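Removed: one protein chain of the complex. Kept in place: all other protein chains.
We just call them A, B and C in the order they show up, numbering each chain from 1.
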Amino acid sequence: MTTPTLLPDGEPQAGGWRRGRPKYLEVRNLSVSFDGFLAVDNVNLDVIQGDLRFLIGPNGAGKTTVIDAITGLVPATGSVNHTGTEILGRKVHKIARLGVGRTFQTASVFENLSVLQNLDIAAGSSRSPLQMLRRRKSVEPAVEEALEIIGLAGAADKKAGILAHGQKQWLEIGMLLVQNSDVLLLDEPIAGMSQDERGETGELLRRIAANRITLVIEHDMDFVREFATSVSVLAAGKVLSEGSVAQVQADKKVQDVYLGTAATEGQ
Amino acid sequence: MKSLLRGRLGTVAGFTLGAVLLLGVAPALLPAFNLGLLGKFLCFAIVAVGIGLAWGRGGMLTLGQGVFFGLGAYIMAMHMKLADASLFGGSGVPDFMSLYGSGEVPGWWEPFRSPAVTLLAVVLVPGLVALVLGFAIFKRRVKGAYFAILSQALAAAFAVFLIGQQATTGGSNGLNGFRSFFGFDLKDPNNKLMLYMIAAVVLLLSVAIARQLMHSRFGELLVAVRDQEERVRFLGYDPATVKTVIYVAAAVLAGVAGALFVPIVGIISPADVGVIPSIAFLIGVAIGGRGTLLGPVLGAVCVAAAQSSLSSTFPSFWVYFQGLLFVLVIGFMPGGLASLPALLGRRRRTPPEASDPVAPPDAPDPDVEERATKPEEVSR
Amino acid sequence: MRVSVTKRAFYSLAAAAMATVLAGCGSQIADPASAGSTASSGTSCVDTSGSSIKVGFINSLSGTMAISESTVFDSLSLAAEEINASGGVLGKQLEVISEDGASEPTKFAERAGKLIQQDCAAAVFGGWTSSSRKAMLPVFEANDALLFYPVQYEGLESSKNIFYTGATTNQQIIPALDYLAEQGTKSLFLVGSDYVFPRTANKIIQAYAAAKGIEVLGEEYAPLGSTEFSTIVNKVRDSKADAVFNTLNGDSNVAFFRQYRSVGLTADTIPVVSVSIAEEEVPGIGLDNVEGQLTAWDYYQTLDTPANKKFVAAFKSKFGTERVTSDPMEAAYTSLYLWKAIVEKAGSFEVDKVQAAADGVTFEAPEGLVTVNGENNHITKTPRIGKINAEGLIDTVWSSPAAVEPDPFLATYDWAKDLTK
Partner (left out) sequence: MELLIGQMFAGLSLGSVLLLAALGLSLTFGQMGVINMAHGEFMMAGAYTAFVVQQAISDAGVSLLVSIPAGFLVGGVLGLVLEAVLLRRMYHRPLDTLLVTFGVALILQQAARDIFGAPSVDVRAPGWLQGNIELLGAPIPLTRLFILGLSLLCLAGLVLLLKATPLGRRIRAVVLNRDLAETSGVSTRRSDQLTFFIGSGLAGIAGVAVTLIGSTSPYLGTNYIVDAFLVVVAGGIGQIKGAVIAAFALGVLQSVFEYSTTASIGKVLILIVIVVFLQLRPQGIFSLKTRSLA
């Protein structure tokens, strides 16, 4: 492996890469039901490498459930195809190993481990048993790079539990990076962040999304407007509309659903 | 204390100190009887090292270590019985079998005539049993309280089973009356000293292995699994594998401890492997500090020593004391005595890298994480 | 490969440790013939210089067996007190060191070791369950020390280091069977706790029954401490046996008799002969539930002998009038006096001299005159069948005409030839 570069050149753009054979995530007829309640109803989504797709919708629209279904947490029907590989129906850790990574609404880092240890674990699912049983002698280049990118290089030896809320979210994103996922599924990454932190997070997202398949759940419409290259709107388990931010906002159906609720709420 | 022993030098110093104390000072100072007792305590300490790994580090409350301890012990005891029978009786049939059974050695005893098979089996049988159980249990995501109760039920079943098979396992009498250990005369004080020394060396070895496991990447992953099992899956690991590995390690340690217990103490019976002894294994670990390396060892030795010295003089007081220990230590000082300096001092100081992080005693509320992964639609 | 400082240090330590271990090695058993006679480790450390002599009591004062064993401890204490009051043994006062066996065989072995090696007790008294005795036996043999074991047991054992003052099978179980046969019993149902004594006892009963043409209609075991007897009781009732032979232990008896009675079985329909229920156990079971049932022992509180009257009175004045005396308590009381008699005959506390002097020593025990049989270290006893009366005490309904010589291996019984292969 050459020196890993977690950060690609360039910016994400609507529709993703135009050259070569981009990677993609193709969701077809995805449905999830809980005791007869259809939380996700025949959802279709296509996200191409290099696109920074936001998934928005009112509370209870099924956004998180879509991600849960893709990552194998809840059983679902339909199909999720990651660049030619069907991932639906596999076990959670197998899906993760196929390059699908996610974060959680409430940051889920390992609070009793240091930042460095968190990243090292995230980077290591393919290590051999012998490597696992050894002590970590040095910091892997990718981990080091991720520390820089998420701005926690100075806090590498701090327990993750004492990090600020925003820093935890960044750590999770860092874990995604070293995990070598090419599908990033982020669940409200800026919830609870200050205005400055939001900006920084947005920039970080744009930087890492340029060569990845990125799907972000978000409520904050200002944030969406500023950073999304494309948007899907979910309501009552169905995809309502899809396109650029402007296109979606102009959509009558979307306006009906939101009726000035989520579109203006900043949570 | 632990912070003094930081870094490699500290480790070397610590091990040297431990070795000098166990291998030099103790045999020199203690009378034979007390040395024998200490040898027994060291066996419990070896079990405790394993429990420290599985419970303290891995978050698995194993209430069934008696099963693995018993497997190791009974395998060793069967070998010693068979060896004695051919050495002394000549018939090759252990005495109790002609008393209670058909007077024939059952087939499943036969492999343990061989010393080599016995030594291998002492390690492999508990390991394999734990492997099968672990995979079955953890793959089905049985955890937490379910796992604890299940492991306890296994210990109960194991003891009941042993008691029921009087003709082949000695029933409630267990196996005892050994005269030789791999050809060494057990009456000879020098050989008793040797047994003690072996136990001490094995303990030092297990601490070294536990230390390596704790400080390895695997050890870090284990803590991650303990705290947030579900989260680890999303990083591409199967927590079941991680847990099984440490469960097996703990089982092997318990098995080896059982195998040493038999020649040192001279008896193994179902009363040593059932529900109560299995829980009793835990108290030392909890007192010493379940998440630490040395806490379980010191805790196990101290509790066993206290029991030995107090229980005969004040039998009823001892039961109260033991109960209170459980209540006070686990209820009010979950980090064990190892957390005492921290509790008292509360000095702000970044923990040195080499020191063992005193892990919080318990997996954090699973709710926190579950809420995060839980579809918001259902909780409505 | 680079070995870290830690590891290198550890390896050298381990090597050093192994060397120490190997250096510590003692004799290997090269010649099995001589191995048996390997000199025992500790020459006796018993201190006979002072005005007192140490003896050890080992009983379960905690755990499930404490119920029974604490009574034995009480009567041992009584005997020690009486002996001390009357001048001690060979002029030395007894200094009692008491240890708790905690109802665990392993604990018994460990504590017995302590009494012998650390406290240097001249003799040790106690033990109850077969497993506790089996656990202690090698300890006493290895250290060449003395144990006085006061409880009826399953026989098939004899050791020069153990004196058995409770009944062996031909002083309790076989007389009980003889009695049943005499009463015209044609079929039996065996119920016992799942451990050594009941299983061995039942093996003997099976052999006896086969020889005497008694049909054994069932043999059931309940786990120790079990309180669920519906199934067993149903099986007994269904078998329509003439009698039940009960070797259940401890609390299981309570559950068994309650449930036995609740399906309509009583002493009148199918009588039960018990070998582990003594006066102590009756109140816990509930008199209603066991009144009229049979027991087999060698001693009952109601025995009309001068020695017994004295014993019962002394016991009640020391421990309270509500307390009762039982066979194991009497055997324990007797054991201390027997040891005193043997020591005084030998004129020494030394183990080999005591062993040599034991044969023929007698004591006028509460149960009657007992004599030590030096061949097997058991004592003669008088088997008695009792019936539980309305006060919860046990009346003798049949008694052996003379004391019975102990025969632990049942060598004098033809039908028992195949019991030990």
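Here is the rule we go by: a residue touches a chain if its C-beta (ideal position, glycine included) is under 8 Å from a C-beta of that chain, and two chains touch if they have at least 3 such contacts.
Being a predicted model, the structure only gives us computed values, none of them experimental.
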Going by the stated contact criterion, tell me the shown chains that border the hidden chain.
B, C
Touching the left-out chain: which of B:Leu131, B:Val160 or B:Leu310?
B:Val160
Specify the residue from the set B:Met97, B:Val245, B:Leu260 or B:Val275 that touches the hidden chain.
B:Val275
Touch with the omitted chain, as defined above, among B:Ala148, B:Ala305 or B:Ala342:
B:Ala148
Can you list where chain C touches the absent chain?
64, 66-67, 70, 194, 220-223, 225-228, 230-232, 234-235, 237-238, 251, 253-255, 258-259, 261-264, 280-281, 283-288
Absent chain, residues of chain B that touch it
59, 61, 63, 136, 140-142, 144-146, 148-150, 152-154, 156-157, 160-161, 163-164, 275, 279, 282-283, 286, 316, 319-320, 322-327, 330-331, 334, 361-367, 370-371, 374, 378-379
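Throughout what follows, only the chains that are shown with their structure count from here on.
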Maximum distance between Cα centroids and chain C occurs for chain A
Sorting chain pairs by contact number gives first B-C
Can you give the whole-Å distance between the Cα centres of chain A and chain B?
43
Measuring centre to centre with CA averages, how many angstrom lie between chain B and chain C?
33
Can you compute the centre-to-centre distance for chain A and chain C, using the mean CA position of each chain? Integer Å is fine.
73
Residues of chain C touching 2+ other chains?
none
Which positions in chain B are in touch with at least two other chains?
none
Residues of chain B touching chain A in their complex?
212-213, 215-218, 220-221, 223-224, 227-228, 230-239, 350, 353, 357, 359-360, 364, 368-369, 371-373, 375-378, 380
The residues of chain B that touch chain C in their complex are 8-9, 11-12, 15-16, 19, 23, 31-34, 36-37, 40, 87-88, 90, 98-100, 102-103, 160, 163-164, 166, 171-174, 176-180, 183-194, 197-198, 200-201, 204-205, 208, 265-269, 271-272, 308, 311-312, 315-316, 318-319
Taking the complex as given, what residues does chain C use to touch chain B?
4-6, 9-10, 13-14, 16-18, 20-22, 24-29, 32, 35-36, 38, 40-42, 61-62, 66, 98-100, 102-106, 109-111, 113-114, 117-118, 129-131, 134-135, 137-139, 142, 156, 194-196, 199-200, 203, 221, 223-224, 420-421
